[in-house]
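A single protein chain has been omitted; all remaining protein chains appear in their positions.
Per-chain residue numbering starts at 1, and chain names A and B are given in the order in which the chains are listed.
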Amino acid sequence: MSHFKPPYLGAAYYPEDWPPEQVDADMRLMLDAGLNVARVGEFAWSRMEPREGRYDFDWLHRVVRKLGEAGIATIMCTPTCTPPIWLAARYPEILAVDDQGRQAQHGARRHVCPNSPVYRGHCARIAERLGAEFGKDENVIGWQIDNEVYLWQGLGCYCDVCMTTFREVLRERYGDIEALNAAWGTHLWSQTYESLAHLPPPRSDTWHHPSLLTAWITFQGDSQVEYVKHQAQILHRLVSQPVGTDMMPVLGVNYHGMHRALDLVQYNHYDAMGTLWRQVFWMDMVRSVKDAPFWNTETATCWNGSTTANGYKEPGFCRANSWLPIALGGEANLYWLWRAHWSGQELMHGSVVSSCGRPLHIFDEVKEISAGFKAAGEFLTGTRPTPPGLAVHCSGLASAIFRFQPMTQGFDYVEGLIHRVHRPLMNAHLRADVIDPAKPLDAYRVVFSPFLPALDEGDLRRRLRAWIEAGGTWIVGPLSDNRTLDATKYTHAPFGCLEDWAGVRCVYQIPGDPREFSLRWSDGRASTGSIWYDGFEPGQAEVLATYTDGPFESLAAATENKLGDGRIVVLGTLPVADHLESLMLALTARVGIALAAEASENVLVVPRRGDAGEGAVVVELENESGTVTLGGAMTDLLTGTQHVGQVEVSPYQVMVLRA
Amino acid sequence: MSHFKPPYLGAAYYPEDWPPEQVDADMRLMLDAGLNVARVGEFAWSRMEPREGRYDFDWLHRVVRKLGEAGIATIMCTPTCTPPIWLAARYPEILAVDDQGRQAQHGARRHVCPNSPVYRGHCARIAERLGAEFGKDENVIGWQIDNEVYLWQGLGCYCDVCMTTFREVLRERYGDIEALNAAWGTHLWSQTYESLAHLPPPRSDTWHHPSLLTAWITFQGDSQVEYVKHQAQILHRLVSQPVGTDMMPVLGVNYHGMHRALDLVQYNHYDAMGTLWRQVFWMDMVRSVKDAPFWNTETATCWNGSTTANGYKEPGFCRANSWLPIALGGEANLYWLWRAHWSGQELMHGSVVSSCGRPLHIFDEVKEISAGFKAAGEFLTGTRPTPPGLAVHCSGLASAIFRFQPMTQGFDYVEGLIHRVHRPLMNAHLRADVIDPAKPLDAYRVVFSPFLPALDEGDLRRRLRAWIEAGGTWIVGPLSDNRTLDATKYTHAPFGCLEDWAGVRCVYQIPGDPREFSLRWSDGRASTGSIWYDGFEPGQAEVLATYTDGPFESLAAATENKLGDGRIVVLGTLPVADHLESLMLALTARVGIALAAEASENVLVVPRRGDAGEGAVVVELENESGTVTLGGAMTDLLTGTQHVGQVEVSPYQVMVLRA
Partner (left out) sequence: MSHFKPPYLGAAYYPEDWPPEQVDADMRLMLDAGLNVARVGEFAWSRMEPREGRYDFDWLHRVVRKLGEAGIATIMCTPTCTPPIWLAARYPEILAVDDQGRQAQHGARRHVCPNSPVYRGHCARIAERLGAEFGKDENVIGWQIDNEVYLWQGLGCYCDVCMTTFREVLRERYGDIEALNAAWGTHLWSQTYESLAHLPPPRSDTWHHPSLLTAWITFQGDSQVEYVKHQAQILHRLVSQPVGTDMMPVLGVNYHGMHRALDLVQYNHYDAMGTLWRQVFWMDMVRSVKDAPFWNTETATCWNGSTTANGYKEPGFCRANSWLPIALGGEANLYWLWRAHWSGQELMHGSVVSSCGRPLHIFDEVKEISAGFKAAGEFLTGTRPTPPGLAVHCSGLASAIFRFQPMTQGFDYVEGLIHRVHRPLMNAHLRADVIDPAKPLDAYRVVFSPFLPALDEGDLRRRLRAWIEAGGTWIVGPLSDNRTLDATKYTHAPFGCLEDWAGVRCVYQIPGDPREFSLRWSDGRASTGSIWYDGFEPGQAEVLATYTDGPFESLAAATENKLGDGRIVVLGTLPVADHLESLMLALTARVGIALAAEASENVLVVPRRGDAGEGAVVVELENESGTVTLGGAMTDLLTGTQHVGQVEVSPYQVMVLRA
């Protein structure tokens, strides 16, 4: 349909904030930078509908048309993150209420109740009008709903509508209050409820039941999903372009469920130099949400900031950062923002050009990136990252459970996944999808489920069993399969099914606080565990590692067991990085999963294949020199250079290699 | 009366949370562990009275009877710490209100107003019914009222009933507002009140008068005392067993006054490995509250925690921790909890058996402890810790005064007592009672009153004078006798009577911030002080130490004076630990107080005597090797070994030595 072609390089653009005539100057600079997409409309409700029911889209049509004529596509956003003053003032019930009963004030953003029928009605109206205006516009290549949906103040909205809806959700789930009492174990502390009407909105100043807190936060996250779906349904009736919403590298909202109603995944991220590598985890997740290339809708060219500019980055960072989503399965990278704001809460944020229209110091780097996108475009759109065969589970519910039950002192679920699980895989150059528990497992030969307390999420337990019996290798633990969907423990055993499936018996459980314990691998290597310790009697299972101190000395720390045609590897504790790496290498190699590359740890290599051939995208992540060793001769499409064998990779260098 | 015999080893048990049939399995495991007492009923109001006025005690009778038949005694708790939902929902005025006006939410604990007549009425009802049901049950050996009474959010309840009661308490104390104004010195800042009705509930966001704050916090603590007494009176009408309430190692409630209405002292504590030694201070206090062996109603077997498991402890810790209360004058040690919870706010807390009924790694250690209790039982019940002759004052009022008037930067009253006063005594193996100012002094030859601002508490000043004149040695200061009962300064002198009694005159006072000053003892040792500095002209007193720098160079830092047949030693500053130790050794030796033992500093030795002979309990506190030197041959009742001379004590070893 569209005459615009990925990969897209672009930026967020706020023409509502500038004189109409300025679009020409901006457009010329965009073309100079080589951009081919702009994202507009976000937050601009007060310009689209300056008075209730009085619309003005002319200014926006002019911008979209001008950009389109210049070859710059538009991503159109619904502006529902920021209601105009007439809406906030006339219908104050739409404003979010925090857990202290404070109604949000105008002037913020995301300060609305996701469940308010009044707000939903107004959102429907503006989405319909916007959809009608731009739904067939061939200069528009996609839609973004709202912006960075998330829970108000991290806890959600405590208004009356939300409390009523919460109780309805619980009624649907449990039927009656007796079932809820039984499921949550409310006899303790005489918490037993007589009626759903007695359930309190759980304030942060009270020491509440973790099952209540988990249910509340899940409900609030799901409310955001419903909020997005509501607009998606409207847009899908009216627009011919794909629809998404820009998600963030946080786990408070069920992105997997949300994207069932969306067409593409949009993703925003901002990292400093020292943490750029963490985006590999997040993009491995973002890529796995849907079977379509994602759009990196926001990232910084240089420093981010609000009224403070934070974090200059060294030359090349913008290059590596801009290519990273492309390497990992995206087809668009947009900067936030094109022209720096001249006022307001974010006027010090980095941009492509300054408030007064002068190119920032990264402008030439952006030009180089856009040139690279063009040079490698055909190969990139004709290939996709090679399916890795390996998946790591990452769960929003697990995040909620651990938020209210860290289980062991200082444990942070997401940090655990990124630093202690995913980073060792990166170091080993084992590519992985990071998947939601609800995702089908057919594409994988090995699945790793660390810190996954509730195995019944997304019917995973049943599907896992079938998948293992059909030949899958499941690595599980520690801290997995130890909570029901109600965030309570099992009472028949420490786990739901783990002992049964793995043929082991857990004798002792000990938290990894204040110290860690040592163990020995079956090949004799001495090691230590981390975070948590289950000590197993191995029964029929093969012992992979044995504890060598602590109360569980001589019990098994890791075991392996056959189940049907597959295998279960149980980790009683999380091995230190090097030894997790070697374990994962051994288990994946056994089922024929190949390494992405032989390369230094600072170099990301993502193999690709497709109609346009085979190859890989290489990105240096740490501003250091590194190497990658190529199996055969390959050509770097960015430079035309042919490489073979061990190749030097310079700081923040990117290569698009075609075999 | 009872066929159960101390020493008791047991655990808190929550049968309300488990299927009725599970009690058999639990009981078998308890017997296996060697436990002979269980504490039940705490928090179980919603099971005892599921609807207002409809009671159900059958389930509890069954548990108590079964346990009793197996030889396991029961401690019965009133469940008033956690009102059922019908109570909270129908009578919301019973819920505590914090200083920001927020009424507490259901789902917490201790979230009730201690002064609410409505809540008192309901408490009376459930206590009466419970008393009637179990007051003559021979399987019940004692009662616990409520649980860990303490001030809501650390500041108490700000509801209207509390404000009215507070004003009534002030009216009783001061008569009229003019007297209050005069006592508090409210002319400053135009604070002068016209009426008690104008007194504000002192919020934490306001910079309030310390006399108001001290009065408020004292009132709130006393409200907790009244709350406990109310139930005690009811139980005393109905039950034949002793009644107590489990207190905590904090000073916000007047434990001394509270226990005038109670029969025994119950005590809960949780310490990490590095701070176990601090419990010697607290148990020296707990032992001194009443003239009866206390019950250690709660401690952890291993890690404590809420939704996080915190602090694995090394082998032997459970032993030393379990014996410590026995050594220091208790006759019971109960773990919190028997079977780990499977849900709720505390499901990760350590226990004896896990949620699924598996013994924890400390199970064998518990068996060893119970065997030891049995082996040494006769000797232990036939003896009591030898009265030490030495007491250290510890005051709840002092704690309140210093809370709102730290006097010198960073001073913490309790930490000062534990680390700087009591620890040197421990190091010297000088046993001491830690006593409330209201306690009679007859049993002591030496009394030390450090940081005791209000000497009129409990009529102490008058009684002290008589006791000194009759031969007592009083060591006092620094920061003592410098505040009235209204938390104001004296205006005639820096102290109430200290200069007069001690025959000295304070020339300068200087806080120990940001640096300390040096001094020299009369025997020539150079030293430094700490915390606070009074410089004295010695007058007729003997100079024990003289400052050697600072503005008070050459003034006396410590003096001694005769008064009647006794002596007053005034400390203008707190000597460093070694020198406080040698001073205390000299002053106690002079009046014939013997050391508990010659032993290394990590080894606690508590001499005992009584009908069953003489001996001592020895506990190693630091997980290190140590020694104790015995005067004569003694037998360790735990091993049967006979010891004489210098004996090695292994890490966390316990010995019960009989001469």
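Simple rule for what comes next: a contact is a pair of C-beta atoms (placed from the backbone, for glycine too) under 8 Å apart; a residue touches a chain by one contact, two chains touch by 3 or more.
Keep in mind it's a predicted model, so treat the numbers as computed, not measured.
Across B:509, B:548 or B:582, the single residue that touches the chain missing here is B:509. Touching the missing chain, out of A:164, A:195 or A:345, is residue A:345. Check B:28, B:51, B:65 or B:198 against the missing chain and you find that the one touching it is B:198.
Residue in contact with the omitted chain (choice from A:28, A:237, A:358 or A:590): A:358. Interface residues of chain A facing the missing partner chain: 14, 16-17, 43-47, 50, 79, 82-86, 89, 98, 102, 104-109, 111, 153, 272, 303, 305-312, 315, 340-348, 354-356, 358, 360-362. The set of chain B residues touching the chain not shown comprises 100, 184-194, 198, 200, 202-203, 205-212, 404-409, 411, 486-494, 506-511, 513-515, 551-552.
Criterion: only the chains that are shown with their structure count from here on.
Superposition of chain A on chain B using C-alpha atoms only gives a rotation of 120 degrees, nearest 5. If you average the Cα atoms of chain A and of chain B, the two centres end up 50 Å apart.
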